[in-house]
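In this view, the complex is presented without one of its protein chains, the others remaining in place.
Chain naming follows the written order as A, B and C, and within any one chain the residues start at number 1.
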Amino acid sequence: MIGYLLFAVTFGLLLLGIHRKAIARIQRRPGPPVWQEILHMLKFSFKSTWIPATASDTLFVGVVLVAIGIWSAALFVLLAGGSILIIFGIYMLHKIVEHGFGLSSGSPYGKFGGVRSVISAASEIPLFVSVAVVALYTQSLDISSIIQYQNVHGPLLFIVPLAAVAMYLVILSKMPFGPFSIVESKELVSGYKTEHFGVWRAGLQVSNGLKTYVLLFLFITVFMGGIPLWWTLAGMVVLTLSLSFVCALSPMLSPFDSVTVQMVITGIMVVYAAVLGVFA
Amino acid sequence: MTKKKDILRALGLLTGAIMLVGLILQQGGILPLAGYEAVLVVCFPIFVICVFLWWMAREHGEDIPFIGY
Amino acid sequence: MGMDNPGGIPYFILEFGDELVYFSPYTVSLFILALVFTLFAVIAKPERQVDIVFGGDAFYAKETSLAELKFRRFMAIACGFASMGAMVTGDLFNFTLFISLVGICNVGIVAAVKNRHVQNAAYQYGIVALSATVPLFGAAALIAATTGTLSMVELWSNASLAVPLVVKALLVLGVMGEGMAPFYAAKAEMFRAPGAPYVIMCSLSSLLIFLRVIEVVLVI
Partner (left out) sequence: MIIQRISRIISNYEMIMPIFAGAVTLLFVVAIFSLPLPYYEEQLYPKTYDPTSPLNPYDRGGPPFIQIDIKEQYPENSPMAGYVTSYLTPFSWYMANTTLYLGTTIVAHPGGILDEILYNTRGLDTVVEPTILFIAFAIASYLYRKG
């Protein structure tokens, strides 16, 4: 288990590195090597670290621990085939991590990252609609029974494509450099993580790796079914590359427009779920 | 300052040891998988941060908040 | 009538008369998170928010006075307890009560801040929280009237008890009013207040009750 945890961190960071590299190549830049994010994690962990004088110290440190803890829990729930609702609960609570990172330091940049993170809370709703649509078909929220359903009926990707799109957008909003990633946009330096440097940033990298791994793995599992691990990993790379194309070719929306777009998507998804619920 | 580092190292080693013991107990069938996972969720973050802080470069004093231009 | 245990099978059920408190994997994980952040609110010192004076070199860090700190910490802890209660309760009326407690604590956490902008936002949010009690308690009353029970355990184990869809929608809207999950603008303004561990409780509690109400709606 601990081995798998470390593997997930490394592979997730590798995916983020691939993401950066692909974006750079699409934009005709050389870009960093694909293992850059892993190097980042190691480099930050060697750097000199302290707690800023203006920070709320317990929260400043504690939120890093919470970030790693919740995503390792999410990984275990995913592997055990537990309830998809728990994973999405954890996904929502990642917002709290962003708030905690942003607000605990006292820096105005971090603060604005946190405030933007609060504004964009609406972006999580499409997620629940896609969960509801999946639940309509499988009659269960356990990942193990979702996999069983797909063994019988084929991948859910072809049964409920719009739900897959909704979840794709949700993952997109969590990828760096995307159209919805207003919480870490460059006019705020690094957004909510501006003030977490050195070891704290290394811890954040660990949780980012886990987060990427869990979210992409979840997408593959829920919409493609239980395929062998190697195929899943390959699928995750393909998914990352497609996300990179979207991120590289679309501009970042202004904060409130990003929220509005996400709310419109939510509205469409609610209508879709209602139609499916009536006719299915 | 070395004292702080000793505490961190001790904490890192302690959580590492707890995770190791958990692994052995789980392999031996004494601890259920869920229990082992709960141990990991609690210990892994502390372990990671403590190990990082332990091998981090030398320390300075606290920072000076933004002092203008 | 919903699907069986979307939050997992309860580990154990605590019995308070007709009110059951149940600990399923889902409610336990949310409960633990509320507990962890309440502990942060207890032990963490508030941060000093740094502000730059535009047009000059000056900067200053906002200090939170002791009286204000004490009051806000009290509110944050009350909010933490209320959200913990809302996470594990298995009774619908109790759930709505805890949620309105969360709503009023959220106002309390930022009401003490000496900043007109923040207080305006808190006031707007307070009015929404106030009016949200109508759909909230209305939904609980309608559930009691249509099914004859308020116990979630009863509602999910007894397939003949069906809660009308419109009542579920009322419940969700009431919780949204208390927690403001989608219309977050007022909450974001409230977030400009200094005092991170306490302000975080606002957002944590509203996310938690939103997560819980989704489980509740799926269950009943």
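Rule of thumb we're sticking to: contacts are C-beta pairs under 8 Å (C-beta built on N, C-alpha and C of every residue); 3 or more make two chains touch, one makes a residue touch a chain.
A quick note: this is a predicted structure, and the numbers were derived from the prediction, not measured.
The chain that is not displayed touches the following shown chains in the complete assembly: A, C. Across the entire complex, the residue among C:L33, C:V50, C:M84 or C:A112 in touch with the chain not shown is C:A112. Screening C:A41, C:M87, C:A121 or C:V175 for touch with the missing chain picks out C:A121.
Across C:I9, C:I43 or C:V134, the single residue that touches the chain missing here is C:V134. Residue-level contact of chain A with the missing chain is found at 254, 256-257, 259-261, 263-264. Residues of chain C that touch the chain left out of view are 15-20, 71, 74-75, 78, 85, 89, 91, 93-94, 97-98, 100-101, 104-105, 107-108, 111-112, 120-121, 124-125, 127-128, 131-132, 134-135, 142, 144-151, 154, 161-162, 164, 166-167, 169-170, 173, 176-177, 180, 183, 185-186, 188-189.
In the analysis below, only the chains that are shown with their structure count from here on.
Between chain B and chain C the centroid-to-centroid distance comes to 32 Å (mean Cα coordinates, whole Å). Annotation for chain B: residues touching 2 or more other chains are 65. The residues of chain A that reach two or more other chains are 53-54, 66, 73, listed in rising order. Of all residues in chain A, those touching chain C in their complex are 53-60, 62, 66, 70, 73, 77, 82-83, 85-86, 88-90, 92-93, 95-96, 99-100, 103-108, 111, 114-116, 118-119, 121-122, 125, 128, 135, 139-141, 263, 266. Residue ranges of chain A in contact with chain B, taken from their complex: 1-2, 5, 45-54, 61, 64-69, 72-73, 76, 80, 198-199, 202-203, 206.
Residues 3-4, 6-8, 25-26, 29-30, 33, 36-37, 40, 43-52, 61, 181-182, 184-185, 187-188, 191-192, 194, 196-197, 199-200, 203-204, 207-208, 210-211, 214-215, 218 of chain C are the ones touching chain A in the complex.
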